[in-house]
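A single protein chain has been removed from this complex, and every other one stays in its place.
Chain lettering (A and B) follows the sequence in which the chains are written, and residue indices restart at 1 in each chain.
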Amino acid sequence: MDLLLRFLEISIGTIFINNFVLSKFLGLCPFIGVSKKLDSVLGMGLAVMFVMTLSSFVTFIIYKYVLEKFALEYLRIVTFILVIAALVQLVEIILKKIMPPLYDALGIYLPLITTNCAVLGVAELNINLGYNLFDSIVHGFMGGVSFLFAMFIMATIREKLEFSDIPKPFKGVPIAFITAGLMALAFFAADKNILSIFVQK
Amino acid sequence: MSNMIKQENSLLKEFTKGIIKENPSLIILLGLCPTLAVTTSIANGIGMGIAASAVLICSNIMISLLKNYIPEQVRIPAYIVVIASFVTIVEMLMKAYVPLLAKTLGIFVPLIVVNCIILGRAEAFANKKNVLESIMDALGMGLGFTLSLLLISMIREIFGYCWIDFRNYGVKEVLTLPVITKDSELIIELFGKKIEFYKGIFVLAMAPGAFFVIGLILAVINYFKSKFEDKEIL
Partner (left out) sequence: MNNKESLTPLIISLRLTIICFIAVSLLISVNALTIGKIQENSKTEEDRANKFLFANAVSFSEKQIFSSLNEKDKKIIYYFKAFDAGKNTLGYVVYSQGSGFGGAMKVGFSVDTDMKIIKIKLMDNSETPGYGKKYEMEENVKFFYGSNTKEKPLPNNLVSLSPEDKDTVTSATISFKGIAGALEKGVNLLKNEIK
């Protein structure tokens, strides 16, 4: 019961209230760059979700049981980024060998993920927020979901925007940013206090 | 002699290209996350700009020096190690000497590692050119990045809060604009009645405002770009 409440708290918190893209500004480059087509959004989003869950698990273990144990916290950034880069490589190789169809779909997005702020961001946030292992994994997964969610909405809107009559200077990226702003406004209106109903008294 | 002038010119060109023509965050659209996330106040914008520029300059120098030593096959991990160490050094120095700023910037200091500008410059420039050119390139790019952060944060802070807040650097009070009260209201007395003339557009200082401001700036840039292109055709 406790775990379920915690799961709900983190999920709703990361997807709707502190959305990674729209309120924490993590992973904006792919959000603007890749969100033109729905297919590529699904590929990118799923790849990010996969890597984020895996990396928040691995980085948490490494931080807790290696870095903190030997008082090497200052090597955090170097370790995290190397772990993420290695993980992305590993996933790429494994996918290529085991699931070629999935690799064909996700492959081109995988190299982009190493430099996606959301992946390193979630690892850092897990430590900053004092999460435990369960929380970190849920946070990583739901962070990926929130990224996919925001990208999905954005892509559907942008596909429609192609056919609308926009002032010329606003065509392309500027109108995408304005749209993102309106979406962020909707997410911003969520009362963050709502999460406190999940915290057991 | 002419060779030296030519070299100086090319150095100057490396420096200036980053400021306007290839401005990393407003023209090439790299490093968007910090551009939007930390520009809630001018102080934060400048702090982020300087931190990222410092990392960019150091890593550009280092990679340019080591370009023959780093094996081609593992260059990306090597660059990442170099960049991440400089980021850690900058983070530790910030925590020690400007603790409030480090606290406000939060995770965006470690996230300088994945700022595409830095890895991009290492890969596209520093590993081919000599040290002097790399320094000029980094200085230009860093300045361009800082200036665009400054532009966005100025719009957001002045119109959003109607004040300029340098408290993170140890300044005691916020600077309020002369006619505006501390609650960021502009109140005009007319025939003995107080009329609220302007109240800060707080949404600009919050997350949605960042998207609106950068969208508008990019639209203005596009407008001028298309105007210049038209002229060339005529």
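Definition applied: a residue touches a chain if its C-beta (ideal position, glycine included) is under 8 Å from a C-beta of that chain, and two chains touch if they have at least 3 such contacts.
What you see is a predicted model, and the numbers here were worked out from it, not measured in a lab.
Though it is not drawn, the left-out chain touches A, B in the full complex. When the missing chain is restored to the complex, the residue among A:Asn128, A:Thr156 or A:Ser196 that touches it is A:Ser196. From the options B:Ala52, B:Ala78 or B:Ile135, the residue with contact to the chain not on display is B:Ala78. Looking at A:Ile10, A:Val78 or A:Leu148, the residue that reaches the missing chain in the full complex is A:Val78.
Against the chain not displayed here, chain B makes contact via residues 66, 69-74, 77-78, 81-82, 84-85, 88-89, 92-93, 95-97, 99, 160-161, 182-184, 199-200, 202, 205-206. Taking the whole complex into account, chain A touches the unshown chain at residues 74-75, 78, 130, 191-193, 195-196.
We take it that only the chains that are shown with their structure count from here on.
Between the CA-based centres of chain A and chain B the separation comes to 23 Å, rounded to the whole angstrom. Touching chain A in their complex are the following residues of chain B: 29-33, 36-37, 76-77, 80-81, 84-85, 87-88, 91-92, 106-107, 110-111, 113-116, 119, 203, 206-212, 214-216, 218-220, 222-223, 226.
Chain A makes touch with chain B in their complex at residues 22-29, 32-33, 74-78, 80-82, 85, 114-117, 119-121, 124-125, 128, 167-178, 180-182, 184-185, 187-188.
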